[in-house]
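One protein chain is absent from this view; the other protein chains keep their places.
To keep things simple, chains are lettered A, B and C as they appear, and every chain counts its residues starting from 1.
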Amino acid sequence: MSLVLTQEQSLMKQAASRLLQDHAPVSMQRSLRDMPDSRGYSQDAWQRMVENGWPAILVPEDYDGLNFGHVGMGQIVEEMGRQLSASPLFSTAVLAATVIDDVGDATLKADFLPRIARGEITMALAINESGQFRPNAVETTASLENSAYTVTGQKHCVIDGDGADYYIVSARTSGESTDTSGISLFIVDASQAGIAIKPQRFIDERNYANVEFASVNSGWSLGIEHEGWAALAHVTTVANAHLSAELLGVVQEAFERTLQYLKERKQFGVPIGSFQALQHRAATMWVEIEQCKSIVLAALQALDARDGDVERLVSAAKAKLSSVAELVTCEAIQLHGGIGMTDEFDIGFFIKRARALQTQFGGFHHHADRYATLSGY
Amino acid sequence: MSLVLTQEQSLMKQAASRLLQDHAPVSMQRSLRDMPDSRGYSQDAWQRMVENGWPAILVPEDYDGLNFGHVGMGQIVEEMGRQLSASPLFSTAVLAATVIDDVGDATLKADFLPRIARGEITMALAINESGQFRPNAVETTASLENSAYTVTGQKHCVIDGDGADYYIVSARTSGESTDTSGISLFIVDASQAGIAIKPQRFIDERNYANVEFASVNSGWSLGIEHEGWAALAHVTTVANAHLSAELLGVVQEAFERTLQYLKERKQFGVPIGSFQALQHRAATMWVEIEQCKSIVLAALQALDARDGDVERLVSAAKAKLSSVAELVTCEAIQLHGGIGMTDEFDIGFFIKRARALQTQFGGFHHHADRYATLSGY
Amino acid sequence: MTDFRAETRAWLEHNCPSAMRRPLESDADICWGGRGWEFHSDDQRNWLERMVSKGWTAPTWPAALGGGGLSAEQAQILSEEMARIDARKALDNFGLWMIGPAILKYGSERLKKQHIPAIVRGDIRWCQGYSEPNAGSDLAGLQTKAEDHGDHFVVNGQKVWTSHADKCDWMFCLVRTDPDAKKQCGISLVLFDMQTPGVKALPIKLISGSSPFCETFLDNVKVDKDQVVGEINDGWTVAKYLLTHERETIGAFGLKGPGGDPLGFTVRRVCGVTNGKIRNGGIRSDVARWDIDAKAFELTMQRVNEANSMQGVGNASAMLKLVGTELNKRRHEILMEAHGTDALNWGDGSPNGRAVARDWLRSKGNSIEGGTSEIQLNIIAKHILRLG
Partner (left out) sequence: MTDFRAETRAWLEHNCPSAMRRPLESDADICWGGRGWEFHSDDQRNWLERMVSKGWTAPTWPAALGGGGLSAEQAQILSEEMARIDARKALDNFGLWMIGPAILKYGSERLKKQHIPAIVRGDIRWCQGYSEPNAGSDLAGLQTKAEDHGDHFVVNGQKVWTSHADKCDWMFCLVRTDPDAKKQCGISLVLFDMQTPGVKALPIKLISGSSPFCETFLDNVKVDKDQVVGEINDGWTVAKYLLTHERETIGAFGLKGPGGDPLGFTVRRVCGVTNGKIRNGGIRSDVARWDIDAKAFELTMQRVNEANSMQGVGNASAMLKLVGTELNKRRHEILMEAHGTDALNWGDGSPNGRAVARDWLRSKGNSIEGGTSEIQLNIIAKHILRLG
């Protein structure tokens, strides 16, 4: 496959960039942060994304989707990274759409996918039970009562968990607490009694919640009972490819702002960008970002191509992007100097968002370890 | 303990520096390399070291030694690192003297230690059986015949193994091939039949040999039978402290030569040391070398003080010195540019000697792992 | 000396409240003192009063000025005995670390009598007026002006990064007293009360959400000429001395977390264990690397301190500042990685009760404040290695 965007993909990227600059720019991230009862994103911006069909991108055409693929979606997600734009696109149109399309039966697909594509519902993946990313560590239980499952347990760090219409929940239906077998997936209606939502303030000021399910009706079973692990593994791969794409956007923007600052800021009578030590550090960052562009695009292409080695490539991409994000965002603060440490200046938002993206669905070492294991060493 | 040399230790260091500059300088390393039938060191230089009492430094006064301690010996070893001076001091007066003093009985001590102190014999430690440092992996056997042990097996990478008068050999007397119990130590007379010595050319051009023992008389038992592991562990600790001290010397000299080159070499009409990117790299190396000085001195002091935590501190020192040696010697080549790659220029000797010192008795990751284990994580 | 140790041990045993014998949980537990200080507990108050009575808040300062009058050796013993029982510092602030030593070294007798006893007692809390907007690392480009009005100066300008200026009582402040002199010349170090008319301090909010620094505006602030430390127009000498002190202090910060847990133990607890080792071998390797570097740094601080008093190392403060702050940043990166998504929580009610992210973000400033890491590298290259 050629590592170049098609014209269609390039155009979509440019259109996304314009829309986000107009309707979900960095400054909006600041205002959302300062309105603590917002749900972390602007309803208006989300509506515009919906109007442009973004939630439909990964949905098959049979279900009112655009079937435009992960490379296409990744371009939008990258631009959201640049503008630090918040929206339920990732939780609903990437994660939930992926799981339902992957293992939902025809009825479930017909019920949910068109509503996702049209932006009518938001859905959140409730699969974490601790700060460590170990989706096999499931202690939430689903027990059969009168041939219906009842879900009980606590989920952590549910992205867009506050105000979601439905949760996709992993629950143990058999096996021991860290077995990969015995995990089942359910779609749970969020409007039921017995669901306690505790919104969490995270450093990137998005919508996160801890969600407690107390004997809640499981709603719909997603995929084969006890065999939810493969779907969890697949959605993890998809998630990390798009987290990498978003990191690519964050890192590029943080770098470009820093580069601009190096040209403008004067010390000792000259622009600090004229100091060779800083030039070499800037050049090193640029080089690393070029490496990132290649591996992110390859990972997204491998998802669309259903490449057998996609999991390994995505772990490589997530690890690479995490380490370059750490480099670039730390350098961005350091090279901005004192002003970079102030809340008043925007650069701090980038290091905080980057760290959240790095961490979700496994950080650098999780993926480096995974890469080594999948490579057979 | 105060991290400053006593006046006596400082004087000894200065005297060693003078002696080595006069009689075992870097240029001698080149001539020894180009005389392949030498034993890797100059007999004349060794005699001068002997006259100055260096082999007696670690030997107790009861056995004609100076009992001047590891800090004192470390100063000499550091200066040998600076001048790349070769001699059997490490193999005989550090390693062999340590083992015999540690676990030898009174008869053995009285037999060997005075001869070591007077420089009359050289001894070599034959404990490796592969390229990986795993002194518990002993397949050489010692079997009892008529109440005397007979040693059979192959030892690798025996330092000063070509021409040694005696070998200290680890051999299995019981247990499985990687058990720490069941290892016994012997002093083997090198003049017997049945010992095949294969000299090895290593990158630092010192005296190394693979030594094969074919049903050889074990000579003397060192310490308690089957329980040689503790003595191996102790001599490993002592070895790594002095390897760290020698690395400190190598690294300082390589750095100072590079610093001088930065001041002399001109490009684009100015000394290359005026480029800020190179200044920052030089400053970083200097800072790292200062860290090395502290940890090497602390490790040597801990040996003299028989500190309970000495093994962990020495692993920290060896790991630190190994990583800084890699940094500094690679930078030394790079900053010297093309000329640094030529055999004609001396700087290449430093990277080769440093790598040998880093590797022997375990490299960076061996000791970082060991440090973590001893720290309880 | 044995007597001194025994007496000190007995005194501490008797006078140090048990609540003061625990490592600090966070910066909030420090006793900073000052006019507006509210003690967190009777124990904190009693401990300060007792230590002040011995002069041991400033053990080596002259007894005549309220200090402890101890020799360096005695002070070392006091420090060891306090460490032995985990005794907290009774008082900890910029007066003790920075302006106090500078006044003792460069100040007039009048200034010493006025300020030193108040610092020892914790009556006055000081802040530092060095950095200015648009100056950053370039201290010699100082723009705050002090106009000569005979017996006093009138000061106008703006300072940034003044630590806790909103809570401090006095400021030591670099001002330009000769507008025609070049760069470092023509600068003086002056002292004034923050309640002087024309002084206004506004907190700056940091990316970590906290506000340990202020912008301070100086609008026709009157400063008596006898409040100049050292010679007029020679403030650079005093400022360099202070910067060296500041570097060492910042460099020595925070190699252990609040609570004092070694990094390896924290990561082990948080990440889990396989066969006795931290589960993820890559994180374990990073921790070991950091731990070894931190050990070498700890020993280097010790060696430099000892050598300073014996054979002279010089210019070492740039190294300590550089290495200490870079290590602290790496430590927080490792902690963020280890804590996973728990670390993303601002910590207002997090399960660990500790704000991992706030400390991580705050640590990014360590290599900027008190002279950036780049400035320290420049100092080492030019003044130690003589590259130029």
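Structural remarks
Note that a contact is a pair of C-beta atoms (placed from the backbone, for glycine too) under 8 Å apart; a residue touches a chain by one contact, two chains touch by 3 or more.
If you're wondering where the values come from, they're calculated on a predicted model, not measured in any experiment.
One chain is not depicted; across the entire complex it touches A, B, C.
In the complete assembly, the contact with the undisplayed chain comes from B:G348, out of B:P88, B:G182, B:G228 or B:G348.
Only one of A:V71, A:A298, A:A325 or A:I339 touches the absent chain when the whole complex is considered: A:A298. The omitted chain makes contact with just one of the residues C:P133, C:P203 or C:G281: C:G281. Within subunit C, the residues in touch with the undisplayed chain are 277, 281-282, 284-286, 288.
Interface residues of subunit A with the unshown chain, by the touch rule above, are 2-4, 259, 262-263, 273-274, 276, 278-280, 282-284, 286-287, 290-295, 297-298, 313, 316, 319-320, 323, 365, 368-369, 371-373, 375-377. Although one chain is hidden here, its contacts on subunit B can still be listed: residues 128, 130-133, 156-157, 200-204, 208, 265-268, 275, 277-278, 326, 330, 333-334, 337-338, 340-344, 348, 351-352, 355-356, 359-360, 363-366, 368-369.
The rule is short, and it goes like this: only the chains that are shown with their structure count from here on.
Chain centres here are Cα averages; for subunit A and subunit B they lie 52 Å apart.
With each centre defined as the average position of its C-alpha atoms, the distance from subunit A to subunit C rounds to 40 Å. Taking each chain's centre as the average of its CA atoms, subunit B and subunit C sit 43 Å apart. In subunit B, 276, 279-280 are the positions where the chain touches two or more neighbouring chains simultaneously.
With touch defined as above, residues shared between interfaces to two or more other chains in subunit C number as follows: 374, 377.
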